[in-house]
Structures are given as C-alpha cells and as structure tokens.
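Only one protein chain is missing; all other protein chains are in place.
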Amino acid sequence: MKKVIIIGFLGVIAYYLLSAFASVPFGADLIKGVKDFYLDKSPNDLKVANVVTSIVVNFRGFDTLGEVTVLFLASTALGSILYRRRSHDSGLNPQRTAPEASALVQTGAKVIFPFTIMLGAYIFIHGHLTPGGGFQGGAIIATGFLLMLVSYRKFFIEHNALTWIEAIAGSTFVILGLLGLVYANNHNFLENFLPAGKLNDLLSGGIIGIIYVAVGFKVGAEITGILDTLLTVKETGLDPEEN
Amino acid sequence: MVISDPVYFIALPLLTAFLLPLFGKIYKPLIGIIPGLVFAFIAYISFDLYLNLVPGKPIVIQLAGWAPPWGINLVFSEFSGFVVTLITFLAFLVWVYSYNFKKVGFDNSKKYFTLLMLLVAGSIGVVLTGDIFNMFVFLEITAISSYGLTAFYKGRDSAEAAFKFLLIGSLSSTFILLAILLLYKQVGTLNMAEIAVKAQSIDPKMKSIIAILFMIGLGIEAEMFPMNGWVPDAYSQAPGPVAASFAGMLAKSGIYALVRVFYTVLEVDGIFDLLLIMGILTIIFAEFSAMRQTRLRRMLAYSSIGQMGLIMVAFSFNTKAGIFAGLFLMFNHAIIKSLLFLASGFLTYSTKQKKIRDLDGFGKIMPFTSLMFGLGAFAIVGLPPFSGFWGKLNMLVATADSNLYFVIALILLVAVVEVVYYFKVIGRLYFRQQHKEVEVHKPTWNAIAAMSVLAIVIIGVGIYPDLITDYLTKATNELFDKASYIHNVLPNLSLN
Amino acid sequence: MTHTEIILTVISLVVLIIAGFYAVMKKDLIHAVIATSVISLVLSLVFYLLQAPDVALTEAAIGIALSTIIFIITVRNTKRFEDK
Partner (left out) sequence: MQEFLTYGIYGTAFFLMLLGLYAALVKKNLVKIVIGLSVLDSGLHLLFVAVGYISNGTAPIFSPAVVGKNVVMVDPVPQALVLTAIVIGFGVTAVALALVVRLYRKHNTTNIDEIKNLKW
C-alpha cells in the first residue's frame, strides 16, 4: 500500500517536472545572461583560460569557500559521529583488522603512489589552464593515500600533519580573501590583488592559481581524513559504550 | 568601512573554525574562549551596523570585485540585518551557556565548537546572501552541521534522529537545486534582484512549478507541515544549547529564505494562499501532537513547529500588518524558545527518560531553572507582561485586517491548547510533591547568565514593546518594498 | 555532435538506465555499489561528450573512486545483503 502511494506520488512529480523541462529544449541557447559576461571577461580580464575555473574561483568564489567548508564540515561531523578510541601505547591502530594485501598489490601500490600524487598536484596546479582544479586534484591525491591505506596495514596517516595542512590551507583561502579587502582595487573580499599575467601562462590569473592550490591541499587532507576515519572504525560487533 | 563589513559575519567564523584545531594544540582552553570572542565580536559589529543603518539604504557588498549580477553580493538591509543581529546575539548566548566544556572532554568540545561556528556562519550566510545558488550552499552548510550536532551525544537515539534529518534534508536540497536549475534556464542569472526583474516574463505555469519546488525545499528547514518529521527527533536528541540554536538560527534562516524568495524573488499568484493553507495545517498538526507528548523536549519541539506555522500564516497575508506580526513572532520564537530549551536542558538533566511526569516538585529543588521555564511558558502562551503577548496581539490584529475570521478562531483555540500543555508542566513543577529523590544538577553561573539575559529581554520587550517596534516597522517596509531592494542591488535596472 | 558522439551518448544512456535499475533492485549491496560506480563512470563519459571536461573529471575522481570506496567500506563494516 505504501509503495503504491509513493509510486503515485513519484508519478505526479515526474509529470510536472517533465512538463516543465519539455519547454527547455536540449542544446538550445535560450538565454542571454551572465554567461556571456563570464565568457568574455575570463580570458580578457582575468587571463584565465578555463572559464569554469574562473567562475568557480573568482566570479563565484564565495560558493567555493562554502564548498570547502562543506568538506571540512563533513570530516568534522564524521569524526564526531564515529569517534575512535585509539590505544596510545602501541603505535599501531588496533582497530584496523583488514588482512594484509598480497605482495603484488603492495609493490604495485608503492610504484603507483608517487605518480598519483604527482598527477593530483599537476591537476590542481594547472587548474586555471586545463580541465580540473583543486577539488579534482585533491580527490586524486586522496585516492593515492587510500591505495597505501588498503595495501599496507602498517601505513598510518599522521593526524598531526593532516590537521596542520587542513588548518593552513583553509585559512590561506580566507586570508587571501581578507587581503583583497585591503589591497585590491575595489576592496572586496576575495578580489584579485595580484597581476593577472598572460593567458595560458602557468603564472597567470593572480590569486586564482594560489587559491586552487590551497583548495587542493585542503580537499586532499580532508578526504584522506574521511577515508582514514571510515577505514579504522571497529569492524563488527556491538559497541559497549553505545548502550 | 573596512572594519564593519558584513563579510566578516561569514569570513571570521569560517577562519576560526579552520584554525580551531591549531589553537587547541597551543593551549587547550582556547578551544572554548576563541569562539566566544568571535561571537562577541560579530554580535557587536552586527548591532553596530544595524543601529547605524540608514533607512532605505541597505549595505550591499560585492564579492570578488564584480558588481552584481556577475559576482555574488551580500545585502545587509533592515530585514536581513534584523535577522542577523538576532542570530549573532543568540549565538553569543548559546556560547555563554555551553562555554564550560569539561564535561564532554577536550576532543568532543573541539568538534562541538567547530560545528556550532559553522552552523552560525551558515545561517548568517543564508540570510545575507543576494544570490540564489549561494543561498543553497549555505543551506547545505547549516544542514550538515545540524546533522553532526544532532548526532553529537552518543548514548541516546541521536543517530536515528540525525539519519532521519539527513534523509529529509537531502531530498530538500534536490528540490532546491531543481528549482534553481529551472530558474537559471529561464532567466540566465542567479542574482536574486535580477531574477526578480526578469521573472516577470516567465510563463506562469513554469513559475508556479518553480515556486512549489522552492516551497518544498525551503519548507523543510522552516519546519513546514508534511516535511517536519525530523523536528521532534532532532530537537529532543540534540544537546540542549543545540536545540536552542536550531530554534533560533536554523528555523529562522529557513523562514527567512522562504519569505525572501516569495516576497522578493518570485511573485506567483496563489502562492500565499498555499502558504496560508500549509501554515494552518502545520499549526493544527503540531499543537495537537504537542498535547499528547509525554517527554518535555518533544513537547517543546512540537510547540516550536506550531509557532513556525503561525509565522507562516502571518507572512501569508501579504500585508504590512501581517509581515509586522510575522517579524514580531519570529523575534519571540527565537528568544523565548531558546530560553525554554536552555532551561529544559537542566530540568531534564538528571532524569533518564526526560518525561514530563518526572518533573514533579522541581520548583522547590531547582528554583531558578523552574522560574525561567515558567517565565518562558507564560511568554510563549502570550500572557500580558511578556513579549509573547505583543506578538500574538499583532497577529490577531493582522488577521482581522485580512478578514480571515476562521484564522482568528484557530489562533485563539491554539492559545487555549498551548495553555493546557504548558500549564500541565508548570503544575507539575510547582504544585506536586516530589515523588522520588533525584540528583539535583545546579545550573552553572554561565548558564544562569545566559538565561537571565534572555529573561530580561523578554520582560523588557513585554513592558516596553517600543524597544523593537521601530526596527520591526523598518524591516517590514524593506521587505514589502521590492522595487527598492532591486534598485539598491542593481542601480541600473528597475522593475518594468 | 558528430554521429559517433550521438551513438556513444545513446549507448551510455542505455547503460545508465540498466545500471540504475541494478543499483536499486539488487539485494547484494556490493553489487549495487559497483552498479553506482558504473553509473558514475558512464556519467563522466556523458559529461565529456556534453563538453563538460571539468565536471567529467570531478565525477571520475569523486564518483567513481571515492564514493564507491566509502560505500564499500561501509558495507564491509555492516551487512552485505539486504534482507527481505
């Protein structure tokens, strides 16, 4: 009975949404809006080749600050939801009971790991030139650490270092924004106050490149922290403290 | 202008939240002190900015050096400034109440303060932003920090409550995103003022679909009727100060977003009738559920839903009197519900079940907390010497102005229902014998301070309502005058 | 769009529908998670075809790798099968 009601409800939603979207033909350029301004200003004023990057980091940079905050929030909330009790005497984390991976996997991981980090770093350093940026690069770096985490039981993330990277990268973003209040032409938060440079140069786009590097570090540290928290929770059984 | 820029309301809490783990490494008590300093500072600049606001000239801040509609802008106007001032004031009081963190330990308090800072920053962002997608981002920040805060205590059913909240919240964000997407494809911009200008040319059917999507999505945080299943669980499982900040910040930013979207951004025929119906359903559902509750926190939560329903009804009149009453009710709800939740935190501290009948005779053993709870109950019901009275009175006047006599009957009926269930608690507190020995948990000095300030505000506004009516009138005018909002954000563009 | 791209898009859409069904209906949660990973993989191809390389890269990094991993960790920490 409940299923029937829900399917009926879904049908109603689908009908109205489809009728709404039917008037938005696929592939048609219906609007003259802010996008033309972005497509014009990004290469000419900001000297940023990738328009998506310039929107994400500059025109709508405040959104990105919020986005970074969401990831930070997720990792904090995760820590608060799944708090761990680590034994302090042994350096090993006793909660990780996954079996050791085979030698093949371990060697492979060791070989691939530096390349993954390099790829991630490349992607966020070139965020304003090529597709990708801080989020993608950071996620790729986290994947590299994940590879090491699952192949070596004794590979542990240094939490102190993660905390420092998170804090410094996050505050770099906000402080660069606040510097804009002082040094930039219009005294705006997150406004570019560095020379824009030349289109398609590595050192172009002013603070956009720096912000994306900070975002890359922050996202990498954040996601690595999330994965580490999830991987090291106790695997089975009831928790005595819960009841 | 540099020191009192509205961007600090968001940038400073975010910066502090990012740096809080480092402060903890330097000197542990900094974890508790630094957030308080930040809250005090933003409350101070918020009061400063709000009191010095020139009528009709809101502070419009552009971000990243691009004028709206290309960049994101923040609008600190009479209405948004009022809500922000309320939020920062409550944030500071919540910090005063929960400053002492030794009980939960260092590590947990670090997470608690981080999540609280981000909840405050997110709510302020929702209120200040002038960009519809940016509003979505801040709504997500408030939502995720609320999930974390709801699941903060380990021993209770908090994870269930948080999961329920998360499920409903994710569905709501889907609806908001769909609405934003449809709107963007119609008008090609995300700036609220420019949408307001261009929305006039949207096909009415499309506009009503967008409006309904917004109503579903934003109604969840505003505790609207079919989507408020999370409220009683989240309010009763979260720590006491967190429940107070949900009532004071989360619900306030939700209703602000709803009102801003329907009054300024999208003008749709019949949407206010729908809001009226939803509001009435919310009131009926909530007040009659509240009567049947046996647990104090759940009762307060349902009562909070009822209040939010009343606020929705007030805003649905689409008249100046209605908005004025709605703003007064918002103010009352934020202040009084916070006091009730803070007091209930100590009242139910020593009882495991948090049942109302465990509170017999607490008036003698916990005189101050019981007094505060009683004061809050009298105020929220709407008895004369307190601020709640003026809110309800204005509400009745506004309803009569709109010739909705059955709504007057409903409001009076609801007042009777509220009297019944609040006085049931007060009766147990003062006129019953204590039936078993309980360990008394005396409120700490900082909790006493926080509750006293709230009580003073309630009585002060109750005796002398002109303290805030001036500001409420200004906020009403600002919200009602859509053209001047658009003109202030986009000087080169005007309606028609 | 060229013809090759249109054909690729159509095939991708069919795969998306099948994988979506599989993800929602399958009782074995590991299989369902792999199906969501396939959705992300195909989706990132579609994004690429729709000229959104940034989104494609994000979906690839986050959708295919990280989301799948956290799902699998969770399933391994809880129960593998959805009971009747």
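Per-chain residue numbering starts at 1, and chain names A, B and C are given in the order in which the chains are listed.
Keep in mind that, in the parts below, a contact is a pair of C-beta atoms (placed from the backbone, for glycine too) under 8 Å apart; a residue touches a chain by one contact, two chains touch by 3 or more.
This structure is a prediction, so every number in the text was calculated from the model and none was measured.
Asks: I'd like to know which visible chains would be in contact with the absent chain if the whole complex were considered.
Replies: Listed by label, the shown chains it touches are A, B, C.
Asks: Would you mind spotting which of B:144, B:305 or B:417 touches the chain that isn't drawn?
Replies: Touching the chain that is not displayed is residue B:144.
Asks: Spell out, residue by residue, where the missing chain touches subunit B.
Replies: 133, 137, 140, 144, 147-148, 151, 157, 159-164, 166-167, 169-171, 173-174, 177-178, 180-181, 184-185, 190, 229, 233
Asks: In the whole complex, what residues of subunit C lie against the chain that is missing from view?
Replies: Where subunit C meets the chain not shown: residues 1, 6, 9-10, 13, 16-17, 20-21, 23-24, 29, 32-33, 36, 39-40, 43, 46-47, 50-55, 58-59, 62-63, 66-67, 70-71, 73-75, 77-79, 82-83.
Asks: Determine and list the subunit A residues touching the chain excluded from the picture.
Replies: 2-3, 6-7, 10, 13-14, 17-18, 21, 24-29, 33-35, 38-39, 42-43, 49-52, 55-56, 60, 63-64, 66-67, 70-71, 73-75, 77-78, 81-82, 129-131, 135, 199-200, 219, 226, 229-230, 233-234, 237-239, 242-243
Here is the rule we go by: only the chains that are shown with their structure count from here on.
Asks: Make each chain a node and each touching pair an edge, then name the shape: line, ring, star, complete, other.
Replies: Graph shape, chains as nodes and touching pairs as edges: a line.
Asks: Of all chains present, which has the mean Cα position farthest from that of subunit A?
Replies: Result for the farthest chain: B.
Asks: Could you work out how far the Cα centre of subunit A sits from that of subunit C, in whole Å?
Replies: 19
Asks: With centres defined as the mean C-alpha position, give me the subunit A-subunit B separation in Å.
Replies: Centre-to-centre distance between subunit A and subunit B: 30 Å.
Asks: Just how far, in Å, is the C-alpha centre of subunit C from the one of subunit B?
Replies: Using C-alpha averages as centres, the distance is 38 Å.
Asks: Residues of subunit B that touch two or more other chains: which are they?
Replies: If we look for residues of subunit B contacting two or more partner chains, we find none.
Asks: Note which residues of subunit B are touching subunit A in the complex, please.
Replies: 1-2, 5, 7, 11, 14-15, 17-19, 21-22, 25, 61-66, 69-72, 107-108, 111-112, 114-115, 118, 121, 125, 129, 131, 133-134, 137-138, 140-141, 144-145, 147-148, 151-152, 154-155, 159, 162, 178, 182, 184-191, 203, 205-206, 209-210
Asks: Sort out for me which residues of subunit C touch subunit A in the complex.
Replies: 53-54, 56-58, 60-62, 65-66, 69-70, 73-74, 76-77
Asks: Over in the complex, which subunit A residues touch subunit B? Could you list them?
Replies: 16-17, 19-21, 23-24, 30-35, 37-38, 41, 58-63, 65-67, 69-70, 72-74, 76-77, 79-81, 83, 163-164, 166-167, 170-171, 174-175, 177-178, 180-182, 184-192, 241-242
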